[in-house]
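Below is a structure I'd like to ask you about.
Here the complex is missing one protein chain, while the rest keep their positions.
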Amino acid sequence: MSTPSQRLAELGIKLPPVPKPVASYVPCARHGDLLLLSGQIPTRDGKVIYSGQVGREVRLDDAQQAARLCAINAMAVGAEAAGGIDRIANVLKVVVYVSSHEGFTDQHLVANGSSDLLKDVFGDAGRHARAAVGVAHLPLNSAVEIDVTFVVKT
Amino acid sequence: MSTPSQRLAELGIKLPPVPKPVASYVPCARHGDLLLLSGQIPTRDGKVIYSGQVGREVRLDDAQQAARLCAINAMAVGAEAAGGIDRIANVLKVVVYVSSHEGFTDQHLVANGSSDLLKDVFGDAGRHARAAVGVAHLPLNSAVEIDVTFVVKT
Partner (left out) sequence: MSTPSQRLAELGIKLPPVPKPVASYVPCARHGDLLLLSGQIPTRDGKVIYSGQVGREVRLDDAQQAARLCAINAMAVGAEAAGGIDRIANVLKVVVYVSSHEGFTDQHLVANGSSDLLKDVFGDAGRHARAAVGVAHLPLNSAVEIDVTFVVKT
């Protein structure tokens, strides 16, 4: 059994630094062994990489990549809060918000971009409860936003 | 005091089988005595029964039936995870997502379709915190999706 950090390395994924919080909220709030994360959007180096509504500016395969990038950012936040990605016991819940153009109803396929990566990195411990919904718009015109709850090892 | 299983029988509701998970997420994730469910949509025998936006293809009364069906599916998932519906201590939280056409603002009335059934089945233990919101679209063009958290008896 490889560890999450080994799997990330195998996948060629390097977790990005977590931006310092500048506002009245925080990237991650802890309660007991739960890590409740703030919504993660598909940014890289501080820029939104996938923007627009899925079904209009954003195609399904790009939306899945956006969801995958959100999951990478979520893992970065979780790892920093837990003291390393290998200190995360399991992924508990993921809500996937998809900015959806009129008529787009494949939010569950978009969400697989997040879910599949979490499963790849954490194995069975990555299998989470999930809701996927299609919203009107997201902050900074992000195509996808995910809301993740991790459990840390105690 | 009748039990939830007795009340389901009185209401003529038979909980459906829970589909086996085939993806990187699960119908229900447990943490302590909490059961966090994946989003439930108004399916019966694997087919979405109520599809489209409420306020356009779907009328309010049908949307309430959709929310009720979502709650039945949620109880099925919860019962399987808990070892029977009578092993559920209470309903903690329900978020109701309503696929909403331009101008439809009665999401709370749609949500009553879920809430009323949960109260009927669980009595006072069915009274939950709730949020109801109107989204753009839902997976498979579902009219309603609900996100439920149960507490199990320990």
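Just so it is clear, A and B label the chains in written order, and each chain counts residues from 1 on its own.
Here, contacts are C-beta pairs under 8 Å (C-beta built on N, C-alpha and C of every residue); 3 or more make two chains touch, one makes a residue touch a chain.
Only a predicted model underlies this, so the values are computations on that prediction, with no experimental measurement involved.
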item: Contact with the hidden chain (one of B:13, B:49 or B:133); value: B:133
item: Residues of chain B (touch criterion as defined above) contacting the omitted chain; value: 34, 92-95, 100, 102-108, 112, 115-116, 118-120, 126-136, 149, 151
item: Touch residues of chain A, complete complex, unshown partner; value: 21, 23-29, 31, 36-39, 95, 97, 99, 135-142, 145, 147
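Please note the rule applied: only the chains that are shown with their structure count from here on.
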item: Length of the line joining the C-alpha centres of chain A and chain B, rounded to whole Å; value: 25
